[in-house]
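What you see is the complex with one protein chain gone and the rest in place.
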Amino acid sequence: MTRRDAGPRSIASRLVDSLTENRWIGLAGLAIALLAPFVNATPYAISVMTSAAIFVMLAAGLNIVVGYCGLLDLGYAAFFAVGAYTSGVLSTRFDLPLVATLPAVLVATVIAGVVIGAPTLRLRSDYLAIVTLGFGEIIRITATNLDVTGGPSGIYGIPGLAGDRISFYYLTVLVVAVAVVGAARLGRSRLGRAWRFVREDEDAAEAMGVHTYKVKMAAYIAGAIWGGLAGVLFAAHLSAIAPSSFTFLQSALVLMAVVLGGMGSIRGVVIGAVIISLLPELLRDLADYRFVAFGVLLIIVMLVRPQGLWPARAREAARSTAPREAVR
Amino acid sequence: MKDPANDLVNETVNDPVNETVNDPVNETSGGPSDHPLLSIEDLRLSFGGVLAIDGLTFGVGEAEIVSLIGPNGAGKTSAFNCVTGFYRPTAGAVRLRGRDITGLRPSAVAALGVARTFQNLRLFGEMSVLDNVRAGTHLWIRQSVFDALLHTPRYRRGEREITEQAHHWLDFAGLRGDRYGPARALPYGEQRRVEIARALARRPDLLLLDEPAAGLNHGEKAEMLDLIRRIRDLGIAIVLIEHDMGLVMDVSQRVVVLNFGREIADGPPEEVRRDPEVVEAYLGRDADEAEIEQARASVAGGRDDGGA
Partner (left out) sequence: MTQLVWNGLFVGSFYALVALGYSMVYGIMKLLNFAHGDLYMLGAFTGFAVLGAAGGVSVTMALPLLLLVLVLTMGTTGLAGVLLERVAYRRLRGAPRLSLLITAVGASFALEYGMRAAAGADPRVYPVRLGGTSLEVLGARVTLQQLALVGVAVVLMVGLNLLVTRSREGRAMRAVALDPRAAALMGIDVDAVIARTFFLGSALAGAAGVMAGAHYGKIDFMMGFLIGLKAFTAAVIGGIGNIPGTMLGGLLLGLLESFGTFWLGGEWRDVFAFGVLILFLTVRPTGLLGERVTERV
């Protein structure tokens, strides 16, 4: 990134700026994820961390839809399911390695995004929420009822993506890191701005030439791709999938991660996802109450701190700015 | 990966006139054309049987300033909404350089070179002022999803360029406040400037301003008058809805008067201001002579607001 500071600024404030810059925070987060196995490498710990990383990817994907574009999707687990089932079914039926199923997964998730988005994205935002919830249920019930998907007991024996647990963990961290950076970059692009214009004021966005329907559809498709790829990692991680992994509870937990961390803030969302996925491990004794606590937490966050724990900055750093004198 | 989102991003205006970037003055000389820039023909709009617009016809030439005036509820903003695609008129046609744009969706109308502001400011409040103005560049920057994901040179170039453009138009609109902070943090008058800068960053041929001077103080109004003139000098045609008669009479080449959805006058300001029907529309039928005199004086400019 080019640095062209307009005026003289104190070294201290520059230091603070650069330390809170997404890139450094991101690298720090990545370093923590990469070093964690050196602290605790029991199979259980590695499995929990792998699940947490996959959950981060889901949250990054849902953040595109809810955080950037302001569309409440209560059936996000549907995309997760489409990805997991597509790779699971193809790899077990045709004896394919999981990587070979990726093109089909992409096609399937994009189709799912379009099918769900096309009739619903013209609706008012609150209708959309319920309809996505209905779609989530449709996908889950369909997976339960069909034979191809193994019915209620699901699919077993899905091949892994890497040899042992540790290398799969590193592969997952790598993929998730790329996905998170990708989501963040999309957020800072022409399309990402258009998403936020739609979120802020759909009419004004239209008036500036933003085809709001297409832009919303793009958000949906991007969210579907992120969710679907996370589904592939999920299938590889557990080697077995069943409809019970894709309930409304799953969708709600991802939403909670996004809301808790800060809708539209990629840093916040990653932190939120780590908290939501690791907290139950720390609070095992309170198993009965933890979802109650999550529900209450959602209400409290909305009442007290709707922007989340680590909100997106509305303020823009002055650094990427051309010197004004040149223009005047 | 065939990503429909990509098609979306590659879609840019098919308006070759808009190719030049740093010289907004030349863009609007769209070549000789037999058709007026905007023509509205016998426009009608009704909401559940109530006629909001009842036969509105007028045209706007290149780089012309036309004002649309009339009492509150006369249908001025509804007319804007019909032109920009927010309402579908019940009957009649809106043409842009002869091309029928009636019933196109607003983004399609914007893509043909029409920009607007809103009566009640419609900024993207939580986004930075610069991002607000960047919205205007949405239609002409070229950037694919892959440019954005990979941060290609084209991405960097494009982002730099639109930032420069955003600064340029904010300077042009005379914004003094903080441009890096969220738009909602600016005072009202400044937000008006941001909204106009946003519309200008679209580099329109036609700009629709809906009460740009409403709620501004005297000094700010004078600056707005100057800004409107400078916009026209760029070669951009303007349709203006405004209640401040002084401003309207000062800046317009033509004035169209609406009353209860009906067009009651269309002509140069000095002619319209003498039109008895216009005076009556602003005052009511049984006004006595003194009041009419007062209204004339008010319509003639100088004082604020014609009592609309």
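To keep things simple, chains are lettered A and B as they appear, and every chain counts its residues starting from 1.
Note that a contact is a pair of C-beta atoms (placed from the backbone, for glycine too) under 8 Å apart; a residue touches a chain by one contact, two chains touch by 3 or more.
The shown structure was predicted, so the numbers you read here are calculated from the model rather than taken from an experiment.
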For the chain that's not shown, point to the residue among A:56, A:112, A:129 or A:273 touching it. A:129
Out of A:25, A:162, A:275 or A:298, the sole contact with the unshown chain comes from A:298
Absent-chain interface residues of chain A come out as 66, 70, 72, 74, 119-120, 122-123, 125-127, 129-131, 133-135, 137-138, 141-142, 144-145, 203, 248, 252, 255, 259, 263, 288-289, 291-292, 294-299, 302-303, 306
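What we mean here is this: only the chains that are shown with their structure count from here on.
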On a C-alpha centroid basis, what's the spacing between chain A and chain B, in Å? 39
Parts of chain B lying in touch with chain A, wherever the complex brings them together: 1-5, 8-9, 13, 84-86, 105-108, 110-111, 115-116, 118, 122-128, 130-131, 134-136, 138-139, 141, 143, 145, 147-149, 151, 155-156, 158-160, 163-164, 167-168, 171, 180-182, 198-199, 202
In the complex formed with chain B, which residues of chain A make contact? 2, 106, 110, 114, 182, 185-186, 188-194, 196-197, 200-201, 203-212, 214-215, 217-218, 221-222, 225, 314-318, 320-322, 324, 326-328
